[in-house]
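Beneath this line is the structure, given in structure tokens, with notes to follow.
The complex appears here without one of its protein chains, the remainder shown in place.
Presenting subunit A:
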């Protein structure tokens, strides 16, 4: 076997000689992501994926066919110039590559880790199409992560324009809020971010676990904002501590971006769902991540029920994160229970794969219909029903149909319900004048504008549960609209 060093040298020589044809490029082996061993990582909270080496990154980048039409770019929700940055990595121009990404995306270290590339840029990538598998496309996410991590120290905080005397309020400090804050501040406006929790970062902080997204990275992005003189007010709940109209009419804010996330967890309304030991994924993950419950006793005062037999209901990223967190908190066994089949699971393929490697048992075509408890109110068992797939429903996915008489009972100590969120009622009740759509999300136009003048909204608050990159995209769009609006106003 050739070492990566040798392979890279050989490829560079071929390239220089003009011999690296597309056919040759397609023969380059896809570079696997170095990872912590599954047996080891299931009992620590450190990051699972370790990141490419320099050689791996350059070799992987050389797989890119440099397509004229670059379909990968269309697959990217914020249209990062993927073709260029991949080429720059192949050439060893890492800082330039990062600059290319940063023209459109503000949080590459985050997106490189958590974006569902297989349904975005890698789904449309020509190489993936040729190989008939988006997982075999150019590993765009891993390359993005590589340059973001490698050049983390070099990137300086963005330049801020001269003070405009205008004030912008950003409500919520998830990816949508952070990006909008940076872009509005760059335009020279005074920016204040209001966050309900005690730490900024939104789902990046309280939802997505450390082993998938180190909190240090999020903290660093927030530090950059602070260096730009963005003010961050934590423990400040808009709609309670101050209202939207107070901010706009009394506190002198000229514009506002609402990025308050998705909110209220959904339950199934089946018997026994309020027994002790039945958690929403939001609560379970918040206790574990934000409140550091895994350090309970020594460095955290927030408890969490640990160990035992755990069942996680759902098939999305949230369900995978909850299942893998449960393992790390010492669960004896973790069953993931999903109504359809693995093909329909909304979670990223990589995460399903990681979860299984770590020992999560995936039970498909099943759903709980009842939880049973003991006298003290602790959940003890769950009754599940089996399903088969019928005709496709509105979402295009085949509808699960229950099979009569298929009920079975499992012993269980903890249940984590991860079946999605409804819109949070808090801001809505406090602001009846703000318009919502029929799904209960904030109604926005093309530029993220709401029905209230100067008030913009985006991210999960407008989309329902979506993705980090879409929230960031909204942050961008809204900030541009706000900057234009304020330029006109003066």
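By our rule, a contact is a pair of C-beta atoms (placed from the backbone, for glycine too) under 8 Å apart; a residue touches a chain by one contact, two chains touch by 3 or more; residues count from 1.
Note that contacts and distances are computed from a predicted model.
**Student:** Which protein name, taken from UniProt, belongs to the chain you can't see among "non-specific serine/threonine protein kinase", "Sulfate transport system permease protein CysT", "Ferredoxin" or "Dihydroorotate oxidase B, electron transfer subunit"?
**Tutor:** The record names the chain that does not appear here as "Dihydroorotate oxidase B, electron transfer subunit".
**Student:** Quick one: which of A:153, A:299, A:394 or A:446 touches the chain that's been left out?
**Tutor:** Selected residue, touching the omitted chain: A:299.
**Student:** Hey, which of A:185, A:287, A:340 or A:474 is the one touching the hidden chain?
**Tutor:** Of the listed residues, the one touching the omitted chain is A:287.
**Student:** Please pick, from A:152, A:234 or A:487, the residue that touches the omitted chain in the full complex.
**Tutor:** A:234
**Student:** Hey, which of A:165, A:425 or A:445 is the one touching the hidden chain?
**Tutor:** Answer from the full complex: A:425 touches the omitted chain.
**Student:** Which candidate, A:43, A:249 or A:274, sits in contact with the chain we can't see?
**Tutor:** Of the candidates A:43, A:249 or A:274, A:274 is in touch with the missing chain.
**Student:** Please give every residue of subunit A in contact with the chain that is not shown.
**Tutor:** On the subunit A side, contact with the omitted chain comes from 196-199, 233-237, 240-242, 261, 263-265, 267, 269, 273-274, 276-277, 279-280, 282-283, 286-287, 291-292, 296-297, 299-303, 305, 376-377, 424-426, 429.
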